[in-house]
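A single protein chain has been omitted from the complex, and every remaining protein chain is retained in its original position.
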Amino acid sequence: MNDGIFTVMFYLAAIIAVTAAWGVIYCKNLVHSALFLALCFIAVAGLYALLNADFLAAVQIMVYAGTVVILIVLGIMMTRRVSMDRSNVMEKSSILGAAVVSLLLLVCLLLIFLNVSFVDSAVNDIQDTVGALAQLLLTHYVLAFEIAAVLLLSAMIGAIVLAKGADEK
Amino acid sequence: MEQFALTHAWLIPLVPAAAFAIIGLFLQNFHKLSAAIAILAITFGFVMSLGIAGAVFNLGITVDAPFVQRIEWIKIAGLQFDMGVIIDPLSVLMLLVVTLVSLLVQIYSVGYMKGDKGFGRFFSYMSLFSASMLGLNISINFVQMYVFWELVGLCSYLLIGFYYYRIPAREAAKKAFITTRIGDFGLLIGILLLQMLFGTVDFIQLRQVIPVYLMANGAGVLTIIGILLFMGPIGKSGQFPLHVWLPDAMEGPAPVSALIHAATMVVAGVYLVARAYFLFASLPILMNIIAWIGAFTAFFGASIAFSQHAIKRILAYSTISQLGYMMLALGVGSLTASMFHLMTHAFFKSLLFLCAGAVMHAVNEEADIFKMGGLRRKMPVVFVTMTIGVLAISGLPPFSGFFSKDAILAAAAHVSMPLYLIGIVTAFMTAFYMARLLFLVFFGESRQKEVHKVSRFMQLPLIVLAALAVVSGLGGYVYNFGDWVRFGPPVVEHMDWLLASTSTLLSLLAFVLAWNIYGSKRWSSDIIAKKLGIIYTITFNKYYIDEFYALLCRIFIDGIGKIMYFIDLYIIDGTVNAVSALVLLFSKLLSKFQTGQVQRYAAVFVCGVVILLLCTIMYLDKVNGVLAAGGAF
Amino acid sequence: MTVGMTHFLILSALLFCIGLYGLLVKRNLFSILMCIELMLNAVNINFAAFNYFLPMPDLSGQVMMIFSITVAAAEVAVGLALIFRIYHDFATVNIDKINNMKG
Amino acid sequence: MNFYVIYPEIAVLVLALLLICADLILSAVETRRSLGYAAIMILGGLFISLFYQYHIDGSVYFYDNLFYFDNYAIFFKQLFLAAVVMTILFSLDYAEKLRYSGEYYAMVLFALIGMMVLASANDFLTMFVGLELMTISFYALAGFRLDDKKSAESGIKYLIIGSVSTAVTLYGISLLYGMAHSLDFSVIEKTFNVFSPLGVAGMAMIVAGMFFKMSVIPFHMWAPDVYEGAPTPVTGLLAMGSKAAAIAVFIRILFTAFLHITDYFMPVLAVFSAICMIGGNIAAIRQKNIKRMLAYSSIAQAGYMIVGICAATPQGIKSVMFYAFLYVLANVGAFAVLSVVDCQNNGTEYKNLSGLSQSAPVLAMVMAISLLSMGGIPPTAGFTGKLYLFTAVVESGYVWLAFIGFIMSMISVYYYLKVVRVMYQGSPDNSITVSGSIRAVVLISAVATILFGIWPQYLSILTDFAAFTFLR
Partner (left out) sequence: MDFPLLTIILVIPLLAVGLLMFIPPSSFKSVKVVAATAMCISLGLTIYAYVTYDSSIGGMQFTQSIPWISDLGVSYSVGVDGISLPMLFLTNVIGLAAVFSSWNINVRPKEFFILLLILITGVMGTFVACDLFIFLLCYELVVIPIYIMVIIWGSTKRVTKEYAGMKLTIYLLMGSAFMLVGVVALYLQAFPAELRTFDIAALSNAHLYGTLSQSFQIIVFFLLLLGFGTLLSMFPFHTWSPDGYAGAPTAVSMIHAGVLKKIGGYGLIRLGLLILPAGAKFWAPLIIILGLANVIYAAYIAIVQKDLKYVVGYSSVSHMGYVLLGFAALNTISLTGAVANMVAHGIMSALFFAVIGYVYEKTHMRSVDQLRGIAHQMPRISVGFMLAGMSSVGLPGLIGFIPEYTIFLGLFKVYPFLAMLAVSGIVFTAIYILRVLQKVLFGPRDYGLDKYKDAKGAELVPLFLLGTVLVLFGLFPQLLMGVINSGVAPLGPFLQELNNVPSLLVTLGGIW
């Protein structure tokens, strides 16, 4: 891929992602937040595509932008609020603390990252990511794969019991 | 018989001890049986003592070559104590005096204590006392002596507090114990130092090593040890300034006063000094101290006895005074005179106490001599015996006190004129206050309507003792007491007739004076008291020494104790409690921090991450200088 | 300036911290869940980028992303179920009100 | 692919699935005790079978280097199995109160699989998935008591903060991946560059995640609330299993992946352990709820276990394993009693335990023994365990840590004794019936606690074996 296009695409996606992320937090309306979140995810998916992770980009959109956001919206519906305005305000009192903590973390991370010198020349250039991923998943990481299946089962059962229990009340 | 007695001398204390155990454990409520056992036990002791005395005479056992038996009591690495028996004229004298007086007093007690609830208890204590005192007499070393020394102290405590339901009695008992304990404190240190210095406390061995030590090292350390040792006798024998317990001790029954606080226990101090005379006699400074303390105590005691009202208190101060005499004698180097006086004093003073007991018994436990009077017709036996006692103590010939006191005065006169003068003045005072007592109690008009009869059990000992008070002095003089009981070469008593007649004259003068004041009431005692004014007040109040001690006690015992307790509660414990409070406070802070607000938890979590990252950065900075090299921000 | 690993790292750090900030200031449980997703997503960028700039043909970074997404989904599922329960029990989704235990 | 290596996980998984199916088949009115018993039998068999898996020669992997079946892993698997068997045994009664008891057993088993995977995991991916399997199961389990508001609250709290932790861990893994280009512990060990900011920062963040699971101060804030709200057996399992699993994997990461940096890291770890011991114990003093108190106490216990890690010697690891085992035993006893009390007195406040020594003397005794074991008072195993721990750490030169440890363990006795006081001094409100299964479990825990306190010979040999083959 052309370096220039890569750069432009990166900045585009990055700016969208960061802005959307900020929007998630800034919006006072929960629905708006959710929509911003979806936008952010899509931007990140774009980044994935940029990074030769096309399968992941697809998964991202499917799982996150689709499933996750839908789940969230579903959740909003089920909480049955009359108006979504001001459903999602920031707690004023904790802004300062939260900002300090977050900034501290950011500063620390940046301090570390800016001191790493990367050799960016070599680029992992696998074309058939899906096949390669499948290969890896079913050989090297097969156990993790299986466990992930159990994990999903467990989460499912847990979620069902919890939600059903709540419903039956 | 004599041989048996000699080799079985250890039975003498043991049999009364057994009697104590039997009575104390099983027979407390069988009054007659317990009295019989106690008396039998002490009679056995007396008979044995007689046997031993015979053996001593016949076998020629002298103070230089005592008969010693010993048995190992403790043996550990670097330390060995024996218990044993030392038989020489000195201890035989004590054995005889103690067993005899003890026997008589116990017989007297059968009558005196009749009807008392604690009859059995009394005889068990008496047996224990006899056992301890006899054990003390035959001690072969300082530790054994200390053991029995403390035991007689215990008996004294128990018997002073015999009427434990009376507050003065129990207070007196406590006072006696603690006061003597202060003396024992010095004694114990002295013994410990002796043990440390010589590795032994055995009298026989010490006697050999001490002169050698003195030659080599001089008297310095030994004098200190001697002073410490002498603290014991000061306490026990009621010497100034630890005499305060003895008058109070009269709260005990009269037989107790007679036996313990007149005849036997209080002379234990004298006996100790006599027993360890080889040590004391070789330390001139110490001898001076002993003599002066003795002389001062003699005078001091007499001066208080002058103004007291309670009959037994007068006798008690008299005892203090007489003990001072004995110490004086020891201090001026005459062991013989001291022991001689010890013996005669034992007889006449116990006689006096028993008489006083009989008198008080007769007049419903009234103690104030000014409230008595005219008893000579109502209790003639007591009157006669008491008169003999008074004459004996006043040193009128031919009664026993004359000989023994004179020996002391003679010895004092040899050494130091001031001491002699104090002695002679004291003799005058003694005669005066004893006469005062006699006249007030037995002469004048009768103030007591009802007078109890004196039982036969009580009369018999009085008579025996009176006889002894008459003859013991003369006997000792005639049979040359100093041949046997002596330190160094045999002493041949030469009566110094000048001194003797001086003191006799003074005593007579005192009698006349006393008769004029108290007998015929020619001169009013009240006016004299007023005229003497402050002196009278001071002596009447015993020089305020008790009050002074009480003040010291309040300041230095209770006061410091309270301060210490305060420190303990609020400083030491306070620190501990403060620490625990601090921990609790910290705990509270931590709980407060746990608000239940989950986002705060998350924030803290992130802070933790930040801390870890900071550690990382610091570490990286250290290993490859991130901040220095990059300085990116 | 070519876009390199550092850029991606910074981006992910930014997103992560924004998510964290949101998580700390929001009181609505749903938006807290969203912020969590945001944070997990930020991490995935790291994986993708590292994988991309890997000097060898290996996709374990992407595999990791798959699992990460799976886990995120599972977490959200359980989270939502729990939020239902919370709503039933407390009749609110404001986290400040759900505060029975403290100290 | 060596499926033999994962037979315990497979067995547990099959069991879990069978339980779910059986739960569906069983009629609604029937009790689910039988499921519990079945699980206990099978897990017990598994536990015993694992004794035969200890080996002297080289350990085997599942595939490549990914899933290590060494003595160390076997020991911890046994530990988790023991914890879960006991937990199920003492929650048989408690589960009746939960509406979905069949699912409850299944979820516990899922969590168990997660722990077991963690014990063996030799790469970050497997570790991550195992960790999440365990964690997510616990999120659900924490909220499993449908009739209790606190349960839901504890679930959501755990989920939120746990997710943050997951994100941080994942972040760390990503950085490490960036440094080492691999997720494999052994590869990372070989390529770990102690001067690389990425690697060290990644390690720091992973450690943060582990600390969260171990509830090390300051990553501990969740523990008291979650412990208090979760159903009592779940709390027990959280305290035992979750913590021990985190310890297991933490040690493995530390001494394989991060082996080269341990020298630098140990002082930091020592400080954290000291803070844990101090903070946990002090905060526990004023608690009113026993589960909450135990949460703080478990924070302190984590501190103790980290002490052993600080030693960075086989003896240290051995002492951690030893301590972990008896920590599980003690917790089994304590939580078994608590679950009975919770069931029958409706609460786990101090006052609910009042007079327990009269209403149920056995329970009171076991509770006392368990707590004292946590406090490290002889003749309970806690004392021996602490002796091992501090011997190891003093040998490595951290005498001050031993000081803090011993002093704090004595302070901890203060609040443990408060429980003892309530149990022995107060008078009971109502009678308590103790079922056979509870009696069995508390007696096992008490007997084992005392046995290992007086005579730890075999446990010591076993842990020695596991530790010395792990860290030669």
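Quick notes on this one:
The chains carry the letters A, B, C and D, assigned in the order they are written, with residues numbered from 1 in each.
Keep this in mind: a contact is a pair of C-beta atoms (placed from the backbone, for glycine too) under 8 Å apart; a residue touches a chain by one contact, two chains touch by 3 or more.
What you are looking at is a predicted structure, and each value in this text was computed from that prediction instead of being measured.
Though it is not drawn, the left-out chain touches B, D in the full complex. Checked against the hidden chain, the listed residues D:14, D:41, D:60 or D:461 yield one contact partner: D:461. Residue-wise, the contact with the chain that is not shown comes from D:407, picked out of D:14, D:48 or D:407. Residue in contact with the omitted chain (choice from B:181, B:207 or B:452): B:181.
Of the listed positions B:368, B:547 or B:573, the one in contact with the omitted chain in the full complex is B:573. Residues 72-79, 143, 146-148, 150-151, 154, 161, 164-167, 169-171, 173-174, 177-178, 181-182, 184-185, 188-189, 192-193, 195-196, 557-558, 560-562, 564-565, 568, 572-573, 576, 580 are the ones on chain B that touch the missing chain. With the whole complex as reference, residues 357-358, 361, 368, 372, 377-379, 383-384, 387-388, 390-391, 394-395, 399, 402-403, 406-407, 409-411, 413-414, 417, 420-421, 424-425, 453-457, 460-461, 464 of chain D touch the missing chain.
We take it that only the chains that are shown with their structure count from here on.
Taking C-D and A-B together, the chain pair joined by more C-beta contacts is C-D. Distance between chain A and chain B, defined via averaged C-alpha coordinates, is recorded as 100 Å. Touching two or more other chains at once are residues 591, 594, 596, 598-600, 602-603, 606-607, 609, 613, 616, 620, 626 of chain B. For chain A, residues touching at least two other chains, in rising order: 94, 97-98, 101-102, 105, 109-110, 112-116, 140-141, 144, 148, 151, 154-155, 158-159, 161-162, 165-166, 169.
A complete topology is adopted by the chain contact network, contact being made between every pair of chains. Within the complex formed with chain C, the residues of chain D that make contact are 124-125, 128-129, 132, 136, 139-140, 143, 146, 149-150, 152-157, 159-160, 163-164, 166-167, 170-171, 173-175, 177-178, 181-183, 224-225, 228-229, 286-288, 292. Across the interface of their complex, chain D is touched by residues 5, 12, 16, 19-20, 23, 29, 32, 36, 39-40, 42-43, 46-47, 50-51, 54-56, 58, 60-61, 63-64, 67-68, 71, 74-75, 78-79, 81-83, 85-86, 89-90, 95, 98-103 of chain C.
Listing the residues of chain A that touch chain C in their complex gives 3, 6-7, 10-11, 14, 17-18, 21-22, 24-25, 30, 33-34, 37, 40-41, 44, 47-48, 51-53, 55-56, 59-60, 63-64, 67-68, 71-72, 74-76, 78-79, 87-91, 94-95, 97-99, 101-103, 105-106, 109-110, 113-114, 116, 118-120, 122-126, 129, 132-133, 136-137, 140-141, 144, 148, 151-152, 154-156, 158-163, 165-167, 169.
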